[in-house]
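For reference, the structure discussed in these notes is given below.
Every protein chain but one is kept in place in this view of the complex.
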Amino acid sequence: MTPFLAIVAGGLLLGAFLCLYRIGRGPTAPDRTVAIDILGTLVVGFCCVMAIWTGQDFYMNIAIAWALLSFIGTIALAKYLEGRQYNE
Amino acid sequence: MKQVLCILFTFGLWLLLVAPWPVNAYWADVLVGLVVALLVATLLSHIYPDNPHKALQPRRIFWFLVYVPYFLFYCVQANLDVAYRVLHPDMPIRPGIVHVRTDLTSDMAKTFLANSITLTPGTLTVDILGQDLYIHWINVEGQGVEAHTAVIVKRFEKILRRVFE
Amino acid sequence: MQGMSLIVKNITRVVAGFIILFGAYIVLYGHVTPGGGFAGGVILAGGLALVVLAFGEEFARNVLTHDVARLADSMGALLFLLVAVLGFMGGVFFTNFLPLGDVGALLSAGTIPIANLGIGIKVGAGLFGVFLALAAFRRATSGGSAAHGRLP
Partner (left out) sequence: MSDLAAEILIAVGLAFDLFGCIGLVRLPDVYNRVQAATKCVTLGTCLILAGTAVYGITGAMSIKAALCAVFLLLTSPVAAHAIARGAYKSGVRLWEGSVIDRYGEEVHPAGPPAERIEPAAQTEHTVAAGREPHE
């Protein structure tokens, strides 16, 4: 199953590079926020690939933790965009 | 009553986390899970949803199970739609923010309606103010609030009312 | 600090319990699975920060204030030190004095789970306190009504 998983990992890496292009290019702060959110979701997919590859189920713990922290970070950035400060 | 149900739901989540049960779940795991569930439910007691007993009524569970495949169908359709628009060389988009109204009254129903709208073809909830939803639509069709409501909201409202109200 | 929109609030109601439960799971199973006190503490602090972000002041004022965060911070440090000093009674700092148990079970590895618990409480409360302090500090510098550097 390794060649298939290598192709999947390469595809996810390509998607991550597209996200990085959007983060670098901008042009506004919300664009970068979206790209960061999508990058976090892609990393969850990458954790799945690692879990199948190695057969260890603790990678799914990492996937859940990454999804949680990505969501919290996106909400914090969105609140910053909305009010331009945390304590309005 | 509400407290007990919240603790039970949290404890169920804990049991899912420490799976698989026959292999490595001893009495210590269960006991620690009960203590942790008690602490979490006490800490977040006025954050938890108001009517957790609604999740146990068979009628609502049945309609929720009807709702899931219905929603997944529209979700897959949305993805094919987006893929078509993205891969087409001319990008046939006609975006705009439209105004729709909903008849749902409970907060949880409105939340799930907004989430469903976000994941279905070409629409994204920008804001929700009372009964009014403002939807960013990637390909605006028709004119006026009524026409937009009929296209965007009506397909979910009927089932969501049975699930959440 | 005001809350965010209705959708964020309601989904936070559903999800916040799961986040904090998962943080506790990572802390308590730190000796069996990857993770441990620090990682679990970060998740705990993130869950509390999400609740404060979504609901604003009404949660920070009622349940978790600066003082509670400070108290929990000290308690975590004290628990960690207690484990270390109790090992010192046996001769060496951090010596194990509990039975080792089976490999892979929750009650195993001697004093490591208790030390993990101390680290988790300390890191969670500390990071959450940092979050609250930053929010209050921005209020103090932006010339708001409560300019004394604390959340009310």
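Observations on the model:
To keep things simple, chains are lettered A, B and C as they appear, and every chain counts its residues starting from 1.
Convention: a contact is a pair of C-beta atoms (placed from the backbone, for glycine too) under 8 Å apart; a residue touches a chain by one contact, two chains touch by 3 or more.
Predicted, not measured: the structure shown is a model, and the values here were computed from it.
Every shown chain that the unseen chain touches in the whole complex is listed here: A, B, C. From the set B:107, B:127 or B:157, the residue in touch with the chain omitted from the display is B:127, counting the whole complex. Looking at chain C, the residues touching the absent chain are 4-5, 7-8, 11, 14-15, 18, 138, 142. Panel shows chain A; residues 1, 4, 8, 11-12, 14-16, 18-19, 21-22, 26-31, 33-35, 37-38, 41-42, 44-45, 48-49, 51-52, 57, 60-61, 63-64, 67-68, 71, 74-75, 77-85 of it touch the chain omitted from the view.
Residues 16-17, 19-20, 75-76, 78-79, 82-83, 85-87, 91, 93-99, 114-115, 118-119, 122-127, 129, 134, 136, 138, 140 are the ones on chain B that touch the missing chain.
Going forward, only the chains that are shown with their structure count from here on.
One inter-chain figure worth recording: chain B and chain C are separated by 29 Å, centre to centre, where each centre is the mean of the chain's CA atoms. Averaged C-alpha coordinates put the centre of chain A at 22 Å from the centre of chain B. With centres set at the average Cα position, the gap from chain A to chain C is 24 Å. For chain A, no residue reaches two or more other chains under the stated contact definition.
Of all residues in chain C, those touching 2 or more other chains are 22, listed in ascending order.
Contacts from chain C toward chain A in the complex involve residues 1-2, 4, 8, 15, 19, 22, 26, 33-35, 39, 42-43, 46-47, 49-50, 53-54, 134-136, 138-139, 142, 144. On chain B, the positions that touch chain C within their shared complex are 6, 9-10, 13-14, 17-18, 24, 26, 28-29, 32, 36-37, 39-41, 43-44, 46-49, 107-108, 110-111, 114-115, 125, 127-128. Those residues of chain C that touch chain B in the complex are listed here as 5-7, 10-14, 16-18, 20-22, 24-25, 28-29, 51, 55, 59, 62-63, 104-107.
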